[in-house]
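With one protein chain held back, the other chains of the complex are shown just where they sit.
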Amino acid sequence: MKRWPLTGPGVTYLTVFMVVPLGLVLSYAFFRRGRFGGVVYEPTTENLARLADPLYTDVLLHSTWIAALTTVLALLIGYPTAHVIAGLPRRRQTIALVAVVLPFWTSFLVRVYAWIVLLSGPGWLNKALRAIGLGPVEVLYTDAAVVAGLLYAYLPLMILPLYASLARLDPQLSEAAANLGAGPWTVFRTVTFPLTLPGVLTGCLFVFVPSFGNFVVPELLGGGRSVMVGNLVRDQFLKARDWPFGAALALALLAGLMVLLFAQAWAARRYAPR
Amino acid sequence: MRHRSWPKLPFWLTYVFLYAPVVVLVVMSFSAGDSPYSFEGFSLRWYGELAGDDEILHGLVNTLIVAAGSAALSTVLGTLLAVGAGRGTRPRLLDAVTLLPAVVPDLLLAIGLLVLYAAVRLTLGLHSVLLAHAVFGTAFVAALVRTRLAHTDPSLEEASRDLGATPLATFVRITLPSLAPGIAAGALLAFTLSVDEFVIAFFTAAPTEPTLPVVVYSMIRFGVTPEINALATLLLAVSFTAVVAAQRLTRSTTGGPRG
Partner (left out) sequence: MRGMRTVGAIAAVLALVPLTGCGGDDNGSSGPDTLDAKADLTKQSLTVSIWDGYSPEDLPERVEKDLGVPVKIAHHATNEEIMAKLTGGGAGGGSGIDVAFVSGQYAQALNEAGLLEPIHADLVPNLKNLYPEARQLAYDKGNTFSVPYTWGTTGLCYRTDLVKQPPTSWNDLLKPPAELKKKVTMMTTERWLALPALKVLGHSVNTTSDEELADARTLLLDAKKNLLAYDDTTFGDRLTKGESALAEAWDGWCPTSDPKIRFTVPKEGSDLWVDTMVVLKSSENKEAAHALINYILDPEIHSWAAENILYKVPNKAAMEQVDPKLLRANAPLRTTPADLLKGESIVDVGEAATKYTRLSTEVAAGS
């Protein structure tokens, strides 16, 4: 009863500026577009039907593929790194973690920009390749560039939760397993990895979600040729002025992420260390 | 000792991956030439151009206004939310509302706010970005203050009440001071997140009042210029100083970071 005066302002604020806007957008998916933007209040399911066009399902699949690839690479790079960090002495752990996060603080756009300079035709990657007698390669404006940019932007979001769950791991467990004769791979497969699964899932979610809805990286590093669902949504609102179809795409995006969130919560509960 | 079997090579490669682009940016920011692809002698030319670039400065001022305003608003709303939600009890709806901004993709929040502003015919400006940034700011402040709250001792407040202090006096004298580190951390986080936020600002800023990330975005779209290298280097220097200062600060007040 005494809670309301305190929580009231915050809850009202978040309702007005988050819940209502999201509700509005999603409701737009069921109306017709106005010629100059906005909506006309004639109910229709046309926007949702349009989602089934292979053209758009392909974009959704492509986005899923790019985001999934980014996530897997982040895990493959992030896990060994986090493992080594967790094994360092306390002080060096802090330094190593700060070093992971530091490039993250330069501004997202600047980090993307750096990759244009690295990957473009006359850029530094090709300079380096030429120095060792290879190349040149055309990476900029391909999916590879998009994945590299996303990976770079979100890798810390994978390493931090992995580190958190690895640091919490009781070293005696793996020692016990090793003493019982298990090889390093067996120890990893049967003890370490299962116990850190919640961290793995959190990290994957943290990388997958922002990668999936990203439109800046595909635009700047993909040269507008590699279109992801984020670009489509953005374009419907800021270029094509087709708000209802943009809303329908947003609905699809949100539905996909909800499925993932529930899957993650379920898996986290199932594999939570007891 | 326990991790000896893990090779260190991937660990170092990760840092090469993380720092190679940064090193290129920093080195190139001191190049005299126009090309971002070759170093043509040391010069501070691009820092000079940056300092004289009105668009960047305008964007920077806008960003600072938005970040300070939204951080202030978020801190008040988020702290009240956390205190109101209280210790231990976890009201479902409250949880959902405060977690949503962290989970919903920024793009969805951005178009949602664009649609809302259009619906209520709000003229876009700095205020429209400020209000938008306070959404995720509030959520993060609430989360941090709640964590802090869970670690404070409720018996002090009880004692204060038993001794006849009014709820307000208890709140101001006992609760707030014990939450101060959480509140400060929340405010700082809300501020930094706002400074770097691009997507929501891109959708909700007035065309005449872009924030710094929006200015940088349009600079990149209109071609690569070493001016961005200089800007990146400065941002890096500022955040490096901030991180080191924050480390010193926490160490001196708590006697070393707890794992």
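Should a chain be cited, it is by its letter among A and B, assigned in written order, with residues numbered from 1 in that chain.
In this section, a residue touches a chain if its C-beta (ideal position, glycine included) is under 8 Å from a C-beta of that chain, and two chains touch if they have at least 3 such contacts.
The structure presented is a predicted model; accordingly, all values stated were derived computationally and were not measured.
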item	value
Touching residue (missing chain; options A:48, A:167 or A:227)	A:227
Candidates B:9, B:23, B:51 or B:96 - the one touching the absent chain	B:96
Touch list for chain B against the chain that is not drawn	93, 96-97, 114, 117-119, 121-125, 203-204, 206-208, 218, 221-223
For chain A, residues in touch with the removed chain	15, 19-20, 22-24, 26-27, 31, 33-41, 55-56, 58-59, 62, 120-122, 138, 141, 223-225, 227, 231-232, 235-243
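Keep in mind that, in the parts below, only the chains that are shown with their structure count from here on.
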item	value
Chain A residues touching chain B - in the complex, by the definition given at the top	2-11, 13-15, 17-22, 24-25, 28, 38, 77-78, 80-81, 83-87, 90, 93-94, 98-103, 105-118, 120, 122-124, 127, 152, 155, 159, 167, 171, 174-175, 184, 209-210, 212-213, 215-216, 220, 230, 233-234, 237-238, 243, 246-247, 250, 253-254, 257, 261
Residue ranges of chain B in contact with chain A within the complex	2-8, 10-11, 13-15, 17-22, 24-25, 28, 35-37, 76-78, 80-81, 83-86, 91, 94, 97-98, 100-101, 103-109, 111-116, 118-119, 131-132, 134-135, 138-139, 142, 167, 192, 196, 198-199, 203, 212-213, 216-217, 220-221, 224, 228, 231-232, 235-236, 239-240, 242-243, 247, 257, 259
